[in-house]
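Mind looking over this structure? Questions follow.
A protein chain is absent from this complex, but the other protein chains hold their places.
Take a look at chain A:
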Amino acid sequence: MADTESQPSRSRDLDKLLLRPGNLVGPNFEPGPQLRADLQEYARVLVVGAGGLGCELLKDLALSGFKNLEVIDMDRIEVSNLNRQFLFRLQDVGKPKADVAAKRVMERVSGVNIIPHFSRIEDKDLDFYNDFNIIALGLDSIEARSYINAVACSFLEYDSDDNPREETIKPMVDGGTEGFKGHARVIIPGVTPCFECTIWLFPPQEKFPLCTLAETPRTAAHCIEYAHLIKWDEVRSGKTFDPDDPEHMKWVYEEAVKRAELFGIPGVTYSLTQGVVKNIIPAIASTNAIISAACALETLKIASGCSKTLSNYLTYNGVEGLHTKVTEFVKDKDCLVCGPGVLIELDPSTTLQKFINLLEDHPKLLLSKASVTHRGNNLYMQAPPVLEEMTRSNLSLPLFGLMGKIPMDIVHVTGTTRKNDKKTSSLRKLRVVFKGVDGVIDMDTAGGA
C-alpha cells in the first residue's frame, strides 16, 4: 500500500476507488492492484459512433482506467461537428471520424491503445463484436441502436431453466442527446430490458400526410417537404436527391420559397430547409459531455464492480431548471431480441433454402434475403459475392445436417425487415428444433460426409 503513496502514479485518483474496499459496491468487487491491472490488460470496450457522444466516451474511458479501446464509425468529419466533437479540428474536415478520434486520444493519453474502424456497423461480423467485454453506444439513430442491441443480445444463451448464462451476457451502455435533453442507460441482456424491450420509448417520427403537402400546405415545413418529396421527382425525375449536395439543397429551398409565396405562408429559410430535409437534431457540447460521462462511469462500474450500477435508465432535462430521473424499466419476457430466441420447429429434411424462404413468411420475423450462421459457421451468406458463391451449394442441403445433426440449437440470421415503411438490417436469434429427433441422433437421416 505504501508505495502507491510515495511513487507518483497516473491513477492517483482512480486508485481510491479501485484499491479500497467499500460498502456500496458491485457483488463481485475485489479491490486491489490486480483489479487495476486487469482493467488495463483484459477489459476490452467498443465505442460505437465517433460523433458528439463517441468523442467524449473515448476520452472518458481512456481516463477511467481502460487501455484497450476500439471505435467504429462510417462518417467523415464535417464543419458542423466542430461545435461539440472536440477531438476534431478544421483541418480534419473530410477525414474519417474514427481514425482522427482514435489518434487524438492516443496522442494525449499515453498507454492507451485505440483501434479505429472506418466502417458500417453491419459490415463487421458477429465475431468482431463478441470480442468485447462491454459495448458503449454513442449513436443518434434508432436503427443503429437496434442493430447493435440485436448483435449483443445474439450472444446471450439461456440454460435449461431459461436463466441467462452469465458468461454469454454482453453488457451495453447507451447514451442519446437532443438539445438540452438526454438519456443514459445500462443494458444487461437477459437481466435488464434491452433496447427492443422498451422500443416504445422511441416513437417513430410523424410524417406529414402527402395530401397536406400537395393540397393544403399551411406551414413553412409543408412547403419545404413539398419541394423535397413531390416537386423534386416531378422536375428532376431520375436524379436521386442528395441532402449533402449544396446544389440540391438550394434547389429545394428555392422551390419551397416559391410555393410559400404562392400560398402566403411565412417562414421558409435556408436553415429551416436543411433542418427539415436532413431532420437535423440540435446538439451541444455540454449535454453530450454529461450523458457520455454517465455512460463512461457506468462502464467503469460494470467492468470493475467499484460501485453499484445505474438501474437502469437515467433521463436528464436541462430546459427548465435541471431534472434528472432514474427509472427502473422491466424486461419484456416475450422480447424477440433478448429472449431465448424465436422457436422454429423443422422437419429434419428441411433444406437451407426452404428454411430461408420460411423466414420470409414467419409472422414474427418477416425477414427477407437472410444470411444464416450457426456457431460461427456461415451456412449461407447473401454477400459478399465470394462468400455467396462459396456457400451457395449449401442451399439444397438439409439444415439438420449442416448444423451437425444437433436436435436443437441456436441459429443466427441477418436480413432485411420493413419497419415504418423503411428497410432495416435485422439480426435475429432463432431456436431451431428438429421434429422427431428427440435428442437421439438418427444415423440413417440424409447427409453424412
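Observations
Convention: a contact is a pair of C-beta atoms (placed from the backbone, for glycine too) under 8 Å apart; a residue touches a chain by one contact, two chains touch by 3 or more; residues count from 1.
Convention: contacts and distances are computed from a predicted model.
Only one of "THIF-type NAD/FAD binding fold domain-containing protein", "NEDD8-activating enzyme E1 regulatory subunit", "Protein MAK10 homolog" or "Ras-related protein Rab-24" fits the UniProt record of the hidden chain, and that name is "NEDD8-activating enzyme E1 regulatory subunit". Here one chain is not drawn; of A:P282, A:G376 or A:G404, the residue touching it is A:P282. Considering A:N130, A:T168, A:S307 or A:N357, the position touching the chain not shown turns out to be A:S307 (whole complex). Against the chain not displayed here, chain A makes contact via residues 1-2, 4-5, 8-17, 20-24, 56, 59-60, 63-64, 79-80, 82-84, 86, 89-90, 107-110, 179-180, 184, 216-219, 263-265, 271, 274-275, 280-290, 292-294, 296-297, 300, 307-308, 310-311, 314, 317-322, 324, 326.
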